[in-house]
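Of the protein chains in this complex, one is absent; all others appear in place.
By letter and in written order, the chains are A and B; residue numbering begins at 1 in each of them.
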Amino acid sequence: MTAPAIETQNLTKEYPHGFLHLKRKTSLEGLTMQVQDGEVFGFLGPNGAGKSTTIKLLMGIIFPTTGSAQILGRPVSDVTMHRDIGYLPEQPYFYDYLTAGEVLDYFARFHGFSTTERNERVQKMLKRVGLETAGKIQLRKYSKGMLQRVGLAQAILHDPKLVILDEPMSGLDPVGRREVRDIILELKNAGKTILFSTHILSDAEMLCDRVGVISGGKLRGVGAPGSIVGVKSLGMEIVFELVDGAHLTEKINAKVARTGANYRMSVSETELYATMEELRGAGARVISVTQIKPTLEDFFLELVGKDRAQAAAIEVSGK
Amino acid sequence: MSRILIVARNTFREAVRDRVLYNLVFFALLMIASAVIVGQISMDIETVVIVSLGLSAISLIGLLIAVFTGVGLVSKEIDKRTLHAVLAKPLHRWEFLLGKFSGLVLTLAVNTAAMAGGLFLAMLFVKHSIARGDAVVLVAVYFILLKLALVVALAMLFSCFTSSLLAILFTGGLYVAGLFVAQLRSLQMTQLNAQTQKLLSVLSYLLPNFGNYDVMGAAAHGRPVPGSLILHNTLYTMLYCAIVLTAAAMIFSRKDLK
Partner (left out) sequence: MTSGRSTAWLLLPVFAAGFAGVWQLQRKVNFERDAMREEQDEVLVRSPKLMKMATLEYGTLAADIYWTRAVQYYGNKRLGQDTNLESLWPLLDVATTLDPNLLPAYRFGATFLSQPEPRGAGRPDIAVQLLERGLKANPDHWRLYQDLGNIYYLELKDYAKAGQAYLEGSKKAGAAPWMKIMAARFLEKGESRETAAMLWAELFESSTDAAIKENARINLELLGADEDIEHINEIAQQFAAKTGRLPKSVREIMQIGLIGGEPVDPTGHAYVIGSDGKAHISEKSPLFKESSVYRRGL
């Protein structure tokens, strides 16, 4: 088995805080995790949970208070290992007096390509992220989405083994997000390891082999998106519409939610067939019946809710 | 080494595109104006005035660029977070710092050389010939460049651990202090006790002595500057810059960025 692409041991980051810097604020506590070679790993969490902090610690932008981390088997302090990493910062900002082509060229130079190869790669990348035509315009004129694409381009231009993306979807419209998703899948198929952070759960569910959920600076759970929430079924959802002359009983009426012509209601598995009989009798036409599975979102919101309450409690008590 | 050059080249490009070099236009106008005015007054001192004025302008403009741009080298990158993507490259932080430093010094060298050219043209216009003795003006310009390099190094050091405003103030303040450092040596203040005098004397050796670079008098009057002074000033600048940049690199390498 190959070594994990990323490994952390008890990674912790505390900041001095408050007047005279006497208090300490912990933005990441005791993170121990691994990202396996070749997998797509999603870092999930609300804003301020510690996702960006973790990534910045991995990239050597900030330094840990305690704990350690390795990337591709080397300590994160070893910058030579950066040769094999691509990084997209959150809210990327580049030198706005340069054009996209120049920015990519600048970053590419650090990897020692020959001039021809470098030029080739830059052109290829511009095309890949859809910035071919804008290549000669200075970045100061770029929209956020365009900057995001430049960021992505510079992260993968040198064909790195590991790609770390901090909120890659932020600022993108649905088309852009789709493109980024496609690129991530392409990279995955090419055998790259990808770590990305996001607070958009559907992206994580769709792309990741595994996710790690972070909240309040702590890792709450790691696993495949499905497994993390458990397989417990929460019941069945029936969607139906009413044909002319149909009439619902009061019992049913109390449980339905209506959107336009569609009605939906949730029932336990045991009640399913009885309810369907009732609906048929009332003159409803069933459109769909689906199993309600706990989503990542539920797990997530419950978790975050707990943390928020805890955080509020801490603030109130003044600890 | 080449990585330092990559950063240096980019820094130079930024300065050029940031229209820093537009100051040359102002300088050219200044030289033209003064050459014309001095020509009209025509006393024995045309050269003295042109050279003094020119050198003062080169020094002042250079200083403004060195301080303001120098402080921005690091703080702008930190504030705007352009730094994050760069640090993800196989590049040490100290290489980044040195690259920035070299890039700005290179910019200043080009800027200063252009101004020196303008100055010589003005001298030619006023004197109608350039003599060998005028080479000392080149030495004066070279010394100004040395001085600017040291100012840039100090600006970078301060911007590594304070806000850009404070860094500007500290650098400017240290420059002014460094001008008067030479006076500390000859301060005949008998009101002070021996310890304070000793302390002042020590300070006069350790603080960056910007008075070392002032040969305006010699340049204005065409008097030669000894080669040994050129050598020693060069070594002094290199050594002091090395100390300052090492300290800056140490601080920067441990600094949590935003």
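The criterion applied here is as follows: a residue touches a chain if its C-beta (ideal position, glycine included) is under 8 Å from a C-beta of that chain, and two chains touch if they have at least 3 such contacts.
Small disclaimer: the values here were computed from a predicted structure and weren't measured.
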Kindly state which of the options B:Ser2, B:Ser129, B:Asn193 or B:Ser228 is in contact with the chain not pictured. B:Ser228
Per the whole complex, from B:Gly117, B:Gly133 or B:Gly217 the residue touching the absent chain is B:Gly217
Can you work out which residue in B:Leu166, B:Leu199 or B:Leu239 touches the chain that's missing from view? B:Leu239
Just checking the interface: what residues of chain B touch the absent partner chain? 41, 43, 45, 48-49, 52, 93, 182, 185-186, 188, 205-206, 209, 212, 215-218, 220-221, 223, 225-226, 228-229, 232-233, 235-236, 239-240, 242-243, 246-247, 250, 253-254
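In this section, only the chains that are shown with their structure count from here on.
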Roughly how far is chain A from chain B, centre to centre by C-alpha average, rounded to an integer in Å? 48
Which residues of chain A touch chain B in the complex? 56, 59-63, 79-83, 85-89, 91-95, 97-98, 106-107, 109-111, 151, 154
Which residues of chain B touch chain A in the complex? 3, 6, 10, 13-14, 17-18, 80-82, 84-92, 254, 256-257
